[in-house]
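Worksheet: one structure, shown below.
Left out: one protein chain. Kept in place: all the others.
We just call them A, B and C in the order they show up, numbering each chain from 1.
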Amino acid sequence: MIKVLFFASLREQLGCDAVDVAADQLGSVAELRSSLATKGEAWHVALSNEQLQVAVNQELCDMQAAISDGDEVAFFPPVTGG
Amino acid sequence: MIKVLFFASLREQLGCDAVDVAADQLGSVAELRSSLATKGEAWHVALSNEQLQVAVNQELCDMQAAISDGDEVAFFPPVTGG
Amino acid sequence: MAVDISISVQAEGFDPGAEYNRLRSDNYSDGATAMFVGNVRDFYVADSEEGAAQKKSVSVLELEHYPGMAESALAGIAREAAERWPLGRIRVIHRFGPLAAGDEIVFVGTTSAHRQASLDACAFIMDFLKSRAPFWKKEVGVGDDGKTQSSWVEARSSDESALKKW
Partner (left out) sequence: MAVDISISVQAEGFDPGAEYNRLRSDNYSDGATAMFVGNVRDFYVADSEEGAAQKKSVSVLELEHYPGMAESALAGIAREAAERWPLGRIRVIHRFGPLAAGDEIVFVGTTSAHRQASLDACAFIMDFLKSRAPFWKKEVGVGDDGKTQSSWVEARSSDESALKKW
């Protein structure tokens, strides 16, 4: 399983803060994102946001990053702390 | 009269923290400095220091700055505060 | 000598004066201490019903964070600073949860034997924190109709471009 987390405005758009996804056939963040986008119109729209950032196992990555079973993947909008 | 002040290592070298000098014929800081240098060997040596800085009426100036009766002129080594 | 790095991600407030005292405690080798504190401004959000002319004071700032990654991102930024500058101590605090106007949000403190190193490292940590640490701000206010309004703060491109100078 891959644990997927959503934060901030993305979390609100999806009405969901986390899902578990079977790791089968998901080799990269981009593939995971495409797969999640099929869960419904809200998911398709929210995950199409060009500005979305991703972290794999709590490290910022790009969308081509490889993922595998047991990973924690987080999607979120650009950060605004500080 | 021109009030002349000396600070820090210069003050110690001269053994003097202030002198009053008649303003007659002293048109610039450079002329004042030359005049003071005639007060003795210690004065000649100390005032020859190329790094000396000068303030006229508490504003940093260069040695060509004009001076006139009533001015306060201070000579000192490079500052080391902060 | 290893740099002493301390990171806190917390809901509780903090006291910049106490943080200064801790940075200085038994620290006689570093003559320079640079600090930055970020506070909640008394800003305004547009009332979505009435338009920009009807701005309302923001009563609360909600800070969301990614637990675990927030700490490790801040620690990574601090370690990067410790590699670039001769620092003695680095202290970073970032709060999450609801905050009111005037409240402290973030503290960055650095000590060094060199003034420029402490100031540059402090600015560097703030710049990277702004664009790389997983925190998100939401402004919450109350409109004329008494209803709660909220909006997520937009990231600014100036924050991303601030990284280029390092």
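Here are some notes:
Please note the rule applied: a contact is a pair of C-beta atoms (placed from the backbone, for glycine too) under 8 Å apart; a residue touches a chain by one contact, two chains touch by 3 or more.
Treat the numbers as computed from the prediction; the structure is a model and nothing was measured.
For the chain that does not appear, the touching partners among the shown chains are B, C. Remark: the omitted chain is touched by one listed residue; of C:84, C:115 or C:147 this is C:115. Considering the full assembly, B:9 is the residue among B:9, B:34, B:48 or B:68 that touches the omitted chain.
What chain C contributes to its contact with the hidden chain is residues 15-18, 20-21, 24, 28-42, 101-102, 113, 115-116, 118-120, 122-123, 126, 130, 162. In the full complex, chain B contacts the hidden chain through residues 5, 7-9, 51, 55, 58-60, 74, 76-82.
FYI, only the chains that are shown with their structure count from here on.
Averaging C-alpha coordinates per chain places the centre of chain A 25 Å away from that of chain C. For the pair chain A and chain B, the distance between C-alpha centroids works out to 71 Å.
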